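To keep things clear, I will list the structure first and then write my remarks on it.
A single protein chain has been removed from this complex, and every other one stays in its place.
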Amino acid sequence: MQVKEYKPLIVAFCCNWCSYAGADLAGNNRLNYPADVKIIRVPCSCRVNPMFVLRAFQRGADGVIICGCHPGDCHYTSGNYFTRRRMALLFSMLDYLGIEKERTRVEWVSAAEGAKFAATMNDFAEKVAALGENKRLEDLRCKR
Amino acid sequence: MQRIGVFVCWCGSNIAGTVDVQAVSEALKSEPGVVFSANYQYMCSQAGQNMIIEAVKKHKLTGIVVCSCSPRMHEATFRKTAAAAGLNPYMVEIANIREQCSWVHKDMATGTEKAIILGKAAIAKVNLNTPLTPGESPVTKRALVIGGGIAGIQTALDIADAGFEVDIVEKKPTIGGKMAQLDKTFPTLDCAACILTPKMVDVAQNDKIRIFSYSEVTEVKGFVGNFDVKIKKKARFVNESLCTGCGACTEKCPMKKVPNEFNLGMDNRRAIYIPFAQAVPKVATIDPDYCNMLKNGKCGVCAKVCTAGAIDYTQKDEFIEEKYGAIVVATGFNPISMDKFDEFAYNQSKDVITSLEFERLTNAAGPTAGKLLRPSDGKHPHTIVFVQCVGSRCDSCAEKGKEYCSKICCMYTAKHAMLTRDKYPDTDVYVFYIDVRTPGKSFDEFYRRAVEEYGVHYIKGMVGKVSPEGDKLKVQASDLLNNKQLHIDADLVVLAAAIEPDKSARPLATMLTASMDTNDFFTEAHPKLRPVESPTAGVFLSGTCQGPKDIPETVSQASAAAAKVIGLLAKDKLTGNPCIASSDELMCNGCSSCERVCAYGAITYVDKEFRMPDRTTAIRRVAQVNPAVCQGCGACTVACPSGAMDLRGFASNQIIAEVDAICK
Amino acid sequence: MNKANENLREEIIRMSGVNPKKCMRCGKCSATCPAFDEMEYHPHQFVNMVESGDIEPLLNSDSLYKCLSCFACIERCPRSVEPAKLVEAVRLSVIRRQGENHLTANDIPALIDDEMPQQAIVSAFRKYTK
Partner (left out) sequence: MKLSYFPGCTLKTKAKELDFYARKCAEVLGITLEEIENWQCCGGVFTTAKTEIATKLSSVRALKDAKAKEQALVTVCSACHNVIKQTNHAMQTDAEFASKVNNYMAPEEAYNGETAVYHYLEMLRDLVGFDAIKEKVVNPLSGKKIAAYYGCLLLRPNSVMRMDDPENPKIMEDFIRAIGAEPVIYPYRNECCGGYITLESPALSKKKSNTVSESAQNAGAELMVTACPLCRYNLVKNGSEIPVVYFTELLAEALGVKEAGNE
């Protein structure tokens, strides 16, 4: 078996209107963050079904972060409020299952906050890396 | 199985500098469904696009993945390319390997590895893409404006100016609204009637505009472009087309003791009345609560004096049904009731008045013909105390008042104080303020003039109690800067009452499925970027129904709303966003979870007949998404407990495929 | 704000249940107060001084004993700040200390007359004595 250097795998769901644009801005400004972060574009953070988060952990993700517009700024008026509530519930359940709170996060990043996006990702990746590989929920049939 | 073509862009050295594009296109070649993979210097160039078109034809591609810059940059470009090649434009996915890869990573190995994973995710998604076609719906080229104040008037004029038909529904007998009651307008002090009444006449004379006065909207159905609206024309017992507005009836009517609402009850009108001289339409209305003929059949004077034969005691409420493409809400505001603030003795003394009553008292067409006289004894007041923020900026637990700043009070109080000092220099004028808020063009200068040139006494503090003693109003107040309690013997006290949305707004919002905030102000689709649109498509907001505003702001918003309406009505057909929610009716259990989270009211329920497995039929309640109204946020897809609701273009299985591809 | 003041401030806020941060400095409490002229520090100053931790002067001021508990400031405050509750909490933090009673039984004979209702005396004891 090949021994690989441990690198965390992080799935980031970004809403199309704020956070995805914030990520683009981070790129425009050449602000570095780890390549471990892979972004999935969704129309609104409220499109993120808790199933997607579970799926990611099941398939071996070490951390999942959901980024949306700031409260009050949602392109769809109220979508991020749903996200906030749904994820608060989900994350506390995941915590109960042994997926540490540091592995999950909801962050508000506006389209102007490229620097915040990069800083958030650096911080999140660092915290997840410190926790090491996530074994909980992982479906061993999908072992990397 | 799709036949996918992958196109990796170098973007000059922008991508190729950190990502080994050759390696990426090689690695993606063996992904499921991929039948062609290439790379090129600039995919977005004409040559690059031609390369895609040729590949589609040559390899019979059904899906395209472009590994390039952000989809926010060139997704539209490549969709057009796909369409030019005869593909459905929604069969294109972009892997963002520039902004989110090559530009943020420095190391070629890392960049290449990540680019491959991003490419795989896009391929996994395209494998599940389905061709999407935007829905189309026709547009009725007529607008409805609800409310005939300055906001509704301006919106209607602007829409009519662009050549579209507009109907104004006004619940009062005349249009004009609050502005018609005002005397002068800040900060320029031009008279409200002089600038408003010509606009009212323009409305009356514009052949594109119909006015339904003394009317209310009772039912709204349909959606953007296709509203069906029922309007109740209340019986005014006067035939509008015959009445000439001569006013003979209003002079002869024997019922003289009807409180005149136009002058806020400070004088009386007759049972048959025209609210004010410049009313539009200038048609009399009979008040059924006071008319003796209507109440007990004894009178009929107005019918006798009317030479036009316009009086019709048998008139009934009439219902009109009309189709509209767009609806503008312009329902306006009212000052709040002062009942809960009787420490200021509004209900205990006639000489404690609200600022709107003060407007009427100084208006040349008002109850005192413009002379500032006390309502109690008709004497000229020598000491006037203005109290600001009565009912504004209250705590939510205070059981009275509003939490918000009413915005217009600081300026109109400065205006009242200044005009009083200007006309009656022998009058002492005190203004008690908490803050003076004057953010507007020439606003602070105006307030400073009231203080510096006109000698208005501005005192930082608040009035605690007004005690009507004899013919004086004993005002007990604080002067915070001098740390003193003041006792002023005033002749008149004027309260800057908070303003609130008109009471008709709440039931109207329910009819329109337009959302409101806790204060019953209509909420805008986006507080910064879509300030004149309601989240409900096709419903627009004009004036103070959306929040406190002064006249300049109201007029700008009114014109902005008109521009949005014109933009909508100018289209023959509405093309929707195809990435919308849709419900699998076989899975839907009719629970309403999706309806409750939809900010746009796009989801309705229908009872539908289904064939059951045992060949019987059953009626089930299922959700239906209106494609013209859905904005595609996806909130409903997560709320749906049965998994019936999904979002086209961002379907659950597509996103899960992306997750899987990334985590592989 | 030093530590002692901060503790005192927290204690007074906890005791009174008042959130002085809600105050918008309109001064309606001082406008409505019937005992204003007798006070060195007025109701709006109580709110502001407690909020800023400047409580020492209040502890030593006679103003503590001038509040009539008429609840006018509580009733009329547009922000639900309830200044009278703060005045009471500051007063309690003084008279709860040993030997700080503002009124003793020995003072009473000199202060009363034959007609004075018990109510006045018990009320005064409630407000001035621990």
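As written, the chains take the letters A, B and C, and residue 1 is the first residue of each chain.
Heads up, the rule we're going with is that a residue touches a chain if its C-beta (ideal position, glycine included) is under 8 Å from a C-beta of that chain, and two chains touch if they have at least 3 such contacts.
Everything numeric here is computed off the predicted structure, so don't read it as measured data.
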Omitted chain - touching chains that are shown: B, C
Sole contact to the chain not displayed, among B:Tyr90, B:Tyr324, B:Phe341 or B:Tyr600: B:Phe341
Chain B residues touching the omitted chain (full complex): 339-343, 345, 347-348, 399, 465-470, 474
Residues in chain C touching the chain absent from view: 14-17, 34-35, 37-38, 65-66, 68-72, 74-75, 82, 84-85, 88-89, 92, 103, 111-113, 115-124, 126-128
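Rule of thumb we're sticking to: only the chains that are shown with their structure count from here on.
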Maximum centroid distance from chain A, chain identifier (CA atoms): C
Contact-richer chain pair [A-B vs B-C]: A-B
Distance between the centres, which are taken as Cα means, of chain C and chain A, whole angstrom: 53
Gap in Å, rounded to a whole number, between the CA centres of chain B and chain A: 35
Of chain C, residues touching chain B in the complex: 22, 24-33, 36-37, 42, 44-45, 72, 76-81
Interfacial residue positions of chain B with respect to chain C in the complex: 343, 389, 393-395, 397-398, 401, 434, 460-465, 476-478, 480, 483, 485
Residues of chain A defined as touching chain B within the complex: 9, 11, 16, 20-21, 23-24, 26-28, 30-33, 35, 38-44, 46-52, 55-56, 59-61, 72-73, 75-79, 82, 86, 118, 142, 144
